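All protein chains but one are shown at their positions in the complex.
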Amino acid sequence: MSNSIHEQISCLLDDELPPEQATQLLQQLRDDATLRHHYHRQQALRMRLHHEPTPPMSTDFLEQINAQLHPSRPSMQSLKAAGHPVNWSMGLLALAAALLIWLTVNNMPQTTSLAPTTLAHTSSTHAASHARLREYLQAHNSSRYVGRPILLTAHR
Amino acid sequence: MKTHLRTTDSVDEHLVTQVQQGNKQAFDLLVIKHQQKILQLVNRYVKDPGEAQDVAQEAFIKAYRALPGFRGDSAFYTWLYRIAINTAKNWLMAKSRRGSDADIDIDEAEKYLNAPQLQGQETPEEAVLNQEIIDTIQQAIDELPEEMRTAISLREFEGLSYEEIAQAMHCPIGTVRSRIFRAREAIDKKLSFLAN
Partner (left out) sequence: MPNSFILYLSLVVGILVSSAGAAEELSATALLENLRRTMLERNFKATAHFFRDGTTTRMDYQHGIRAGKRFERMLDLDGHAHEVLRHDNIVTCWLPQTQRLVIDHRPSTQSFLMTVPERLSAIQAYYRFQAQPDPDQANWIIDIIPEDAYRYARKVWLTQDTYLPLKIEVYNEHNRVIERVELDHLQPNPQHMPLQATPAQNAAGARHIHQDPPQPVSQAQFVLTQTLPGYQPILFTRMPLPESGDTVEHLLLSDGFSSLSVYREKHAGIKTGLTHSGSVNAYSKTLPDGSVVTVIGEVPAQAVRQLAEDTQLAAPATP
């Protein structure tokens, strides 16, 4: 990820981007979960600077709102947004997958916050379960998961 | 005197107009921009993180449905914050009535909110963690090079605009922008280390 876009995010936090650039950046944040995560993390950091609490927030906060507002919308829009060639069969497949996921899975996946606060809400049963899943991941792919913090959260 | 014009209002205004003209995706951008603040606001009333998220989302859904009637008499975020507070208060009252989800009188909710059992209490574990975060942030700021420390302090604690900081520090706005960005990165890195 380039520093320049992170610098723009820093400016957006301070309301120091020209409106057009701010809108473009917000569009980028919508289409890129990694950037969006960075933006919300930086917002959380600012709250911490002012000694304000930073409640944990699921990274699909927006998707959950859209699922309620317009349940059939996400796939085709995001296909275009991600720069993939729009293909009807792929679109329908993604749409079906998205709908199925929304219908079966429901909410609350990973959280965006400053990690210690998130962990504070974790009960001991969750902690034991989480520890075991971490071990599974280490055995699944050691080069990816040994020594790397990962917090698996439950769907409600 | 601040001559600087904040971009939030004009960006929000533009996006609100877009939504009102039928561009549903513009609402996504408003959500992304304000979700953290709204969640934080709701969390003052609704202590359970999962419930707080539901209530914050409900506030955005209410705002989306009410947007066609929004005439811009106040700033968008002021209007949104009011919706969020009312949604949170409704939720609290509904909870107190064991499942009733009828809308409630705001004054009644205020009384309920002031009840001592609803005031948030940090657990000792949370208090220790929070103190550790505060200490880490303070340490990270102390360790910053002087120019970065001054820039971030003027921005965060004095509320100065980039232009005002540039005047105070006798440097171009681009330098201010870069110093504040690098200061945040440094603090973030220190916090990541704490998390790990």
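For clarity, chains are labelled A and B in written order, and residue numbers in each chain start from 1.
The working rule: contacts are C-beta pairs under 8 Å (C-beta built on N, C-alpha and C of every residue); 3 or more make two chains touch, one makes a residue touch a chain.
Fair warning: this is a prediction, and the values are worked out from it, not measured in the lab.
Along chain A, the points of touch with the absent chain fall at residues 1, 31-34, 37-38, 59, 63, 74-75, 78-79, 81-82, 84-85, 90, 93-94, 96-98, 100-101, 104-105, 109-112, 125-126, 128-129, 131-144, 146-155.
Following the convention adopted for this analysis, only the chains that are shown with their structure count from here on.
Only residues 3, 6-7, 10-11, 14-19, 22-23, 26-27, 29-30, 36, 39-58, 61-62, 64-66, 68-70, 73, 77, 107-108, 114-117, 119-121, 149, 156 of chain A touch chain B when the two sit together in their complex. For chain B in complex with chain A, the touching residues are 6-8, 10-11, 14-15, 24-25, 27-29, 31-33, 35-37, 39-40, 43, 49-50, 52-53, 56-57, 60-61, 64, 123, 125-126, 129-130, 132-134, 137, 155-156, 161-162, 177-178, 180-181, 184-185, 187-188, 191-192, 194-196.
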